[in-house]
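A single protein chain has been omitted; all remaining protein chains appear in their positions.
Now for chain A:
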Amino acid sequence: MKKQLVPESSFSRFDLLSEEIVFIILDFLNENPLDKKSFSRVSRSFYAIESRHRKFLKPLRSEHLTKILNRYRYVSTLDLSMCPRITDASLGVISGRCKEMLRSINLSRSKFFSHVGLSNLVMNCGNLVEIDLSNATELKDSAAAAIAGAKNLERLCLARCKSITDIGIGCIAVGCRKLRFLSLKWCLGVGDLGVGLIAVKCKEIRSLDLSYLPITSKCLSQILQLQHLEDLVLEGCFGIDDDSLAALKLGCKSLETLDMSSCQNVSHVGLSSLNSLAGCLQQLNLSYGSRVDRALADSLRNLSMLHSVKLDGCQVTCSGLKAIGNWCVSLKELSLSKCMGVTDEGLSSVVTKHKDMKKLDITCCRKITHLSLANITNSCTSLVSLKMESCTSVSAEAFVLIGQRCQFLEELDVTDNEIDDDGLISISMCAQLSSLKLGICLNITDEGLIHIGKCCLKLKEIDLYRSAGITDSSILAIACGCPGLEMINIAYCEFISDRSLKSLSKCSKLNTLESRGCPLITSSGLAAIAVGCKQLFKLDIKKCRNVDDAGMIPLAHFSQNLKQINLSYSSVTDVGLLSLASISCLQSITILHLEGLTPSGLVAALLACGGLIKVKLHASFKSLLPPLLFEHLDARGCTFQWRAKTFQAELDPKCWKLQLADAE
């Protein structure tokens, strides 16, 4: 606490408010994490009430854990994802203070603790319901055995815990009988035996993520005996193949979501065994799997509850799509992103049959033309989401149909398409639109975007990456028309200047600003953003040559939520960097080719910025920084990424796109 509490007068009107009412007021103070801080500074009683009210805590530094846990005694959810360094001692503090109150803890971004701390935590906090241990690659079976002491555990995430084996999972299976959600993604040491034991012992399991495990159908038969299983992810399980899958007797009557993406050894032969799940299966993901042909489509036709299918990255045949069109169910969601072989004929036969389609993803289906789009818009009038990045054969006129017929669209991705102003004007009729991606659309200009800004009042996200034709007036219209804007990308829109930024500063909810390669932007524009957009957490001003230290100082002062910043190729020097270091939650920083940066300035900034997790630096600094610094930062949980790229001159957008096409 920087300021002293204001000396109170003997009587405050606020004291008349009952605690319940203040609690209700506090319930609404959720938008900016700093709001509650301000609230608690009002008076002593407010401070006390706020301390009692807080259930959720996301500390920035593990050093202050003792202090904050002393203050907030009723915390039930502890998110430590901002604290890279959590030692056994820190866990000791937590378990000592929180005791039975603690129900959920997130350690997914933390390191430096061991099974001793975990077992201490589990012993003292008997009511723990949720533990996230993702990315704890160092933890071994002893840690899993410690977790197994949490008898009330319902949700456990062990993603990327590569050193845990069947033995550890076996302990968890025996100890945590109430588990409902379990993720073992990338736990490469876990096989059939461990997973099989989970299925035998934890009968309450609702959701199970087994992605990339070396499992076979052996344990699958046990898993599918689970009576409550609703969600099963088997992404990239190469051990599951046709023969064994076909032999399975699937007894599960509750499975709703099945993800078998990247299971390359499974074809329609094995999938036909899914028929026994017909009564329950609603969502199926077969992305990056075998070829979608008639046989595969027919093998799934009996799934009577199915409403969502994902076939991303598969080879698709026309007859396969036609067979999908002939399914008796009515699909609500279909994803054919990056599928080879999607043609007008095939796609049309699907969309004309499934008229209730809400979400359609046809990204990179380069063969389809305006015909497909005409059919989509004609039959699927209730579309909510349409993603069609890089459908390069669709002509500009076709996009007009979208606005005319699909009035309920909320999400539209037309990145890298031929869409022009007429299309945009038509799309502006979709009043519900909240996300619009227009990256690399070289045919659009201010005219179309101004319509969007005027009509799409609910817009939260707009992507104008390399849409070279636009100027400040577009952004002005959007900033004025869409007060709820949260994310904007104006990278490489060369004509954008400080005027745009000043207008955007009125969008108080803006949290992501990407303005790479906008040479007209200066520090004053950035200062306006810093003052206006308090919730900014991601800022990319790479290649904004006119941004210097003067822009960093207001940023450091006002943007206390900033987590991620890219300053490469800008004119920021040691001073700017040092001032940024005062932002307590800054985690990731990219500083390549900063001409004004000296090794000593960098060292000072790195030492001062206590929350850093990731620093991207030019490789030339590697030899210039003292080795002790690396040790120190490593102990704090900060990692370095070294880049040795040479300075690159900027290309104009048309030329860039040509180069892109050449590369393909």
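As a convention for this text, contacts are C-beta pairs under 8 Å (C-beta built on N, C-alpha and C of every residue); 3 or more make two chains touch, one makes a residue touch a chain; residues count from 1.
Just so we're on the same page, contacts and distances are computed from a predicted model.
**Student:** Considering only the chain that is not displayed, what protein name does its UniProt record carry among "Defective in cullin neddylation protein", "NADH-ubiquinone oxidoreductase chain 6", "C2H2-type domain-containing protein" or "Gem (nuclear organelle) associated protein 7"?
**Tutor:** Protein name of the absent chain (UniProt record): "C2H2-type domain-containing protein".
**Student:** Can you say which of A:Thr66, A:Ser114, A:Ser142 or A:Thr369 touches the chain missing from this structure?
**Tutor:** Considering all chains, including the one not shown, the answer is A:Ser142.
**Student:** So one chain is hidden, and I want to know which residue out of A:Pro59, A:Pro84, A:Gly175 or A:Gly469 touches that hidden chain in the complete assembly.
**Tutor:** Counting the whole complex, the residue in contact with the absent chain is A:Gly175.
**Student:** Which residue, A:Ala89, A:Leu193, A:Ala246 or A:Cys318, contacts the hidden chain when the whole complex is considered?
**Tutor:** Only one of A:Ala89, A:Leu193, A:Ala246 or A:Cys318 touches the chain omitted from view, namely A:Leu193.
**Student:** Which candidate, A:Ser134, A:Thr165 or A:Ser467, sits in contact with the chain we can't see?
**Tutor:** Counting the whole complex, the residue in contact with the absent chain is A:Thr165.
**Student:** Would you write out the residues of chain A that touch the absent chain, in ascending order?
**Tutor:** 119, 123, 140-142, 145, 148-149, 151, 162-163, 165-168, 170-171, 174-175, 188-189, 191, 193-194, 196-197, 200-201, 214
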